[in-house]
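Left out: one protein chain. Kept in place: all the others.
The block that comes next holds subunit A.
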């Protein structure tokens, strides 16, 4: 258990803050939004992040990574959350690489992980099929066919899926929707024949796609891990991603909160600063309290990944639920406390609001995670 950053991690966090402040301010997201780019991030930004080694930060050194740990990656994502910086770090480096590391054969690992670690290859994980996060979907099928497989079905929401070089598709080989057993993981090229990608435009201006697989024939070597053995690696990758997304959300909430407190100190009405009103002071203090509690949970959850702790699933649900809640609270209050200007597009606060709700739906709402936490705790 580590709840404070060590010196190296603090230095990395400062570097990341400076990088996002100067290289990827919120305006980058505005430019991407204006350009309606289906990729969702700027290649030049991704290249700069790769030069800093961030794509390989959690990967083992044998695959070209830095083996620096999730406490470090969490610090980067938190700082990126402050400027709403889009990148494939979560989809490719956390979700994709974790699945390959956990489930892949030696050959798959050697072939794919160094390319992910250097940032030249990006991977997206195709899981969601319905209106809400569901780790056990049922309508994309992987069926044995001769010496290979046939993949069919549609994924409704694949984060960073439009531009990813490769997809890892979560598909059903046995059982039905809602069952944990019977899922397989399969690797598909992003430009594979029979695959249709449609960009989906969401409120947060990040990139996501709907992707269909029209009876695609795949060789046996496309399978990642065992047939019907996809769930354990998937659960781990999802938990790591929930915590990392939580770190990003925490950064966004913190930034939004600080901007709001600054505004309370400068805006005047009735002849005084509005921050002198007790009605607003107490609400600001309550947000500060929630942020501090959430910070402890995010740090503990990140260290639980690094330490491979057995209570990782609980902590992932705890962290995601709390980050969802605090980001929703802070962004809603931020809009209200900014008053009229808070509902204008000119101010960035609205962008944080949109990101909050989108990130909440990704990888599980608070209701999903409270239910899961209760079940994991035996009630």
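The criterion applied here is as follows: a residue touches a chain if its C-beta (ideal position, glycine included) is under 8 Å from a C-beta of that chain, and two chains touch if they have at least 3 such contacts; residues count from 1.
Everything that follows uses one rule, which is that contacts and distances are computed from a predicted model.
**Q** What name does the UniProt record list for the absent chain among "GerAB/ArcD/ProY family transporter", "Sulfur carrier protein", "Transketolase" or "Acyl-CoA dehydrogenase"?
**A** "Acyl-CoA dehydrogenase"
**Q** Give the residue, chosen from A:195, A:264, A:305 or A:349, that touches the chain omitted from the document.
**A** Considering all chains, including the one not shown, the answer is A:264.
**Q** Considering the entire assembly, which residues of subunit A contact the chain that has been omitted?
**A** The missing chain touches subunit A at positions 1-4, 261, 264-265, 272-273, 275-278, 280-282, 284-286, 288-289, 292-297, 299-300, 318, 321-322, 370-371, 373-375, 377-379.
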